[in-house]
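Just one protein chain is left out here, and the rest sit where they should.
On to subunit A.
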Amino acid sequence: MENTTKRYWRGIEELTNDAEFVKYADREFGDAPSADEKEGAIFDGTGSHRRDFLKVLGFGMSAVALAACEAPVKNTIPYLNKPEDVEPTIANWYASTFVDGGEYASILVKTREGRPIKIEGNKASSVSKGALSARAQASVLSLYDNEKLKGPQIAGKAADWASIDKEIISGLAKGGQIRIVTNSILSPTTKKVIGDFIAKYPTTKVVTYDANSLSGLVAANGVLPSFDFSKAKTIVSLGADFLGTWISPSEFAAQWAKTRRVSSAKDGNKEMSRHYQFETIMSNTGANADYRATYKPSQEGLVATALYNAVAAKVGAPTLSTSAVKVEYLEKAAADLVASKGASIVVSGSNDASVQAVVAAINGLVGAYGTTIDLGTPANYRQGSDAEMNQFINEAKSGAIAAVIFYNANPVYNHPRGAELAEALPKIALTIATNDRADETASLVKYNTPDSHFLESWNDAEPKKGFFSLTQPTISTIFKTRQIQSSLLTWAGLNADYAAYLESNWTSNILKAGKVQWSQVLHDGVYEFGSTASAAAPAVNLADATAAISKNYKAASDKLELAVYEKVSMGTGSQANNPWLQELPEPVSKACWTNYLAVSQKTAAELKLEQDKEAELTIGGKSIKLPVLVQPGQANGTIAVAIGYGRTKAGKSADGVGANAYPFISTVNGTLAFFNTGDVAIKATGEEVKIAQTQTHNTVMAREAVVQETVLSEYKKNVEAGRFKPEILTAEGKKTATDISLWNGHKYNNHAWGMVIDLNTCTGCSACVVSCSAENNVPVVGRQEVINRREMHWMRIDRYYSSDADVEDLKGLEVASENPEVVFQPMLCQHCNNAPCETVCPVLATTHSTEGLNQMTYNRCIGTRYCANNCPYKVRRFNWFRYFQTDDFDFHLNNDLGRMVLNPDVTVRSRGVMEKCSMCVQRIQAGKLEAKKEKRRPKDGEIQVACAQSCPTNAITFGDMNDPESEISQVLAAEKTGRSFGVIEEINVKPNISYLVKVRNKEREGKKAEGEAKEHA
C-alpha cells in the first residue's frame, strides 16, 4: 500500500536530497559550526559563539574575582608517598625525655603533620609523674630557633661533616691531653659512648661542671640523694628553692602538694605539712612557706648549725659550739622537726659541703633517712665537680691541654671564671664545641659540630638509679646538625649510628635480657625497675664541718652582701633565646625580660635606691649595671641578682637582656658559693630603666572577695573558715549576693565545662602560662610592650603580698609587709555565666556556648575593647599590633621556621581583635569528636586543658560539671560548703571557675589575731 502520510520538507534541498544538505541533516542550523567543533575556541580567542557568551562572561568574572583574592596558601606540596603515620590534622604523640641543666622530665611530644608543636608530661614516669616545668614546656620553641648553627663550621665558616671529621680526627690523633667539658650527663648510653671515645683516646678526661652547681651537696652525702617531700610533715628549707629552681622542682612540687591538699568533705584530709623557709631572697618556695624568715648569706652556715643545735638539744644529742645566730622561727622549726620525727625533712640550697654536712646531720637526728630522704636511690641530676672544673681552667691556662670538646657546655658564659677560660682557649690546639649555637664559648672554638636538638635526637636518661627513660626523634634534623654521640663515635672511628648503638646497649645492658621489649619501652618512654631504698645516713664529719663553718660564716655582718640565684623562668640561661621564657614573669617579682638588683624595702631606703632606677653593682673590680627592684621579704642588707641573663651570643631575644651575674659567684670552702660577701658596692646611676613587670600593684588591698585564706587550726574547726560571703540588704532582709540576679541563667543540657583551682597547692611555678601560650599560639610581645602593660598571656598568675596596714588605710595597704605572706592566684577567663563582656559587644563577637564557655569569635570582632573594659577580671587581651610576621615583634614567629611551632588547631589572631582563654575549646571539641566516633560520652579526664595538664601539683581540675562522677563535680560537691569560692562573686557574674581557699599551716599572729581575739571576747 502506498504511504499516504503527509510529508513536509524543510526546503527544496531536502526534497531533492541534495548531497550538501544530507551531510548536515542532523543539525538544526545546517552548516553552522557546532558547539563541539568549536570547543576551546572560547579561550583561544579564535572565535566565539552566541551561546558561549555567558560562559565566557562567567569565566571572565570568576577569573577576575580569583585574581583579586590573595592566594592564601603557598608552597603546599602534596605527599608523593604519604608517610604511614602522618594523617593531616591528626596529632601523633611520642614519648621522649627532656633534660636541660640537670632538670629532667619524661615527656610526651605532640606532633602535627610531622612537626613537634607541644610538650606535655608523661604520667607513666614515676620520677617526674607527668609534671613539667615552664622551661621544659618552652623547649619546643627552641627547636625552631632560627639562630642556631645551621651546620658544622670550621673557624666560623660553613663546612661539611666529612672534612670537619677528618680534621678533627687528625687533630685528636696528635695526642696530648684531651678534655670533654660537659654539664651533668644523665644518659648512661652517652656515657658509654664517651667511654668508647676514651678507649680510643686514653688521654681524654671528662670534666663535668654545673652552672647551678650542687657539688657541695653531693660531696656531703656521697651521692645526690632522692628527696621525697610527700612523706614529710615538717619541711624546713635553708635557702633551697625546691619548688622553683632547686634540683628537680616540678618533681618536688608534686610531692609537696600532696602534703598540702585538704578536702572539706566529711572524711576528707585536713592535715597539712608545715613548711618553714629560711632564706635570703624571696624565692618561689619561700613565697609558699607557712613560716618564713631571712638571713644574710654570710650567716648561712651558722643558721644550719643553730638549727642543728636546737634539734640536738631537743633529742639529747651533743650540740655544736658555734656562734649563735638569731633567726626567727628557728626554735619553732626545730620543735616541729623533732615532733614529727620520721616525717621531717631539712634541705639546704647551699653548695658548701660543710653546711650540707650539718644539714645531713640534722636529717639524721630527725629520722629523715629512709623516709623522706633516700640515699639508696641516688639521683643523677647533678654530677658536676667544682674542683674538676677549676683544675681544668688552671690546666687550660697553663697550656697543658691539647684538645677540648665542649659538650653543650658554655663555661665562658656560665662559669665564674669564664673570662679566664676565654683567654686560655687560644692556648688549646684543638677546640671543638657541640653547642647548638655559636654562643659565648662556641664562638671561640675552631670547630663547631652542632648537636641536634633533643627533639631531633636519640638518647636515654637515668635520672635516678634504676629509673630509665628514652629520647626519640620527633622530626628529622632541621639543620645539618649531628648528635654529639654520633660525632664522638665517628671521631673514635666507630659506627656512627647512635640509634642502633642505643638499642643494642639497652637490649643487652638495661632491659634485663629481653624481658621487656625495646619497642614497648620506646612507646612508654620509661623503663623503671627502681633500686633498693636505704635508711642509711651519710657519714659526716661534724667537727670538720663546724670548724669550716666557723671560719667561713659570721653570726652578724653589717656589710652589704650579694645573693646570686636562679630565676624560675630562665634557670641557668641555657634557653635564654627562648622568647616564651624571656616573657614569662618570675613567679614572685612578676618581672620578665631582664634580671635586676633586688633589694628589700628597708635596704632600698637606706641605700637610696628606687624601683626602675638603674644602679651599678661593683664587687672586686667587676661591675654590672641593672635596674633596681624593691623586693619585699628579702633579707635586709643584701642585694640579689639572678644568673641566666646578660647573654652576648645567644640570639636576638637574649643578647643584651640583663647582665651576667656569673662572675660574681664566689668560692667558699672549695666550691662555688651562690653569694658574694666581698666588698659589695652599689651606686644609683640616676638613669631610669624600667623593669618589665606584668603586675605592678603588689597587694590585694584587703579585698577578701579576691583571695580568701585561712589557717589550718581554724579550717579544722570550720571548713568555711576563710570564706568571705557578702550579703546584700534587701526589702526582704539580708540575702546572699549571688542569690539576686537580673538574668534567667543558662541551661546546659549536655556538658558544663568548669575548672577548680586550689590556691593551696598552686605554687605559682608558671608552667601553665607557657603551656597555654604553646597550645594557643599566644604571641610574645617583648620588653617594651610588657612595660606598656600589654602582655598577651591568657593565663597569668597573680601574686599578692600581705600588708601590715589597717583595712581602712588605703594608702598603707598599697605597701607590702617587710616579710609578707604571699598568695598566688592563677587568673584566666572565668567563663562567667552572666558574662559582662557578652552583653556589651556590639557585634556579638563574644557569646556564650551551650556548654558554658564564653567564646570569642575573632572573625567577627571589630575591636572596640568594650568587653575588656567591662571584664572585672581583666583577662581579655587585645591585639594592639600584628604580632606575627612583623619585624617589630621578632620573637621566632617572624620567620617561617619559628612559625612551625604554631598549633594548627588554633587561629592566629590578626591585629585589632580581642582574645582570651577559650578553655582550650579545640581540645574539648577534639575530645568530644573522639568520643562521638566511638558512640559514647567523653570520659572524665580524657579532655584536658593545657594549663591543667601541665600543672605539676594538679592545682587545676578541669572537667564536666554536669557529670556527677567527674573529679570536678566531686571536688565541688565536697567544697560547696567548704573552701570553694568565685573571685568577686558578689557582682554575680557567676564564673564557671571556682577557687579553693588557701589554708596556711600556721598560727595567726600579730594585729589580725589580736583583733579577732577581741571580737571573740
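The working rule: a residue touches a chain if its C-beta (ideal position, glycine included) is under 8 Å from a C-beta of that chain, and two chains touch if they have at least 3 such contacts; residues count from 1.
FYI, contacts and distances are computed from a predicted model.
Pick from "Phenol 2-monooxygenase", "Fe-S cluster assembly protein SufD", "Sugar ABC transporter ATP-binding protein" or "Polysulfide reductase NrfD" the UniProt protein name of the chain that isn't shown here.
In UniProt, the chain that is not shown appears as "Polysulfide reductase NrfD".
Would you indicate which residue among A:Ala461, A:Cys920, A:Val983 or A:Leu996 is in contact with the undisplayed chain?
If we include the chain that is not displayed, A:Val983 is the one touching it.
Tell me which of A:Ser348, A:Gln634 or A:Thr699 is the one touching the absent chain.
Only one of A:Ser348, A:Gln634 or A:Thr699 touches the chain omitted from view, namely A:Thr699.
Touch as defined at the start, partner being the missing chain; which of A:Val840, A:Leu897, A:Ala931 or A:Ala973 qualifies?
A:Val840
So one chain is hidden, and I want to know which residue out of A:Glu791, A:Glu851 or A:Glu975 touches that hidden chain in the complete assembly.
That would be A:Glu791, which touches the missing chain.
Thinking of the whole complex, not just what is shown, which of A:Arg877, A:His892, A:Arg923 or A:Lys990 touches the missing chain?
In the full complex, the listed residue that touches the missing chain is A:Arg877.
For subunit A, which residues touch the unseen chain?
695-697, 699-701, 703, 705-706, 785, 788-791, 796, 798-800, 810-811, 825, 827, 836, 839-844, 860-866, 868-870, 872-874, 876-882, 910-914, 983-984, 987, 989
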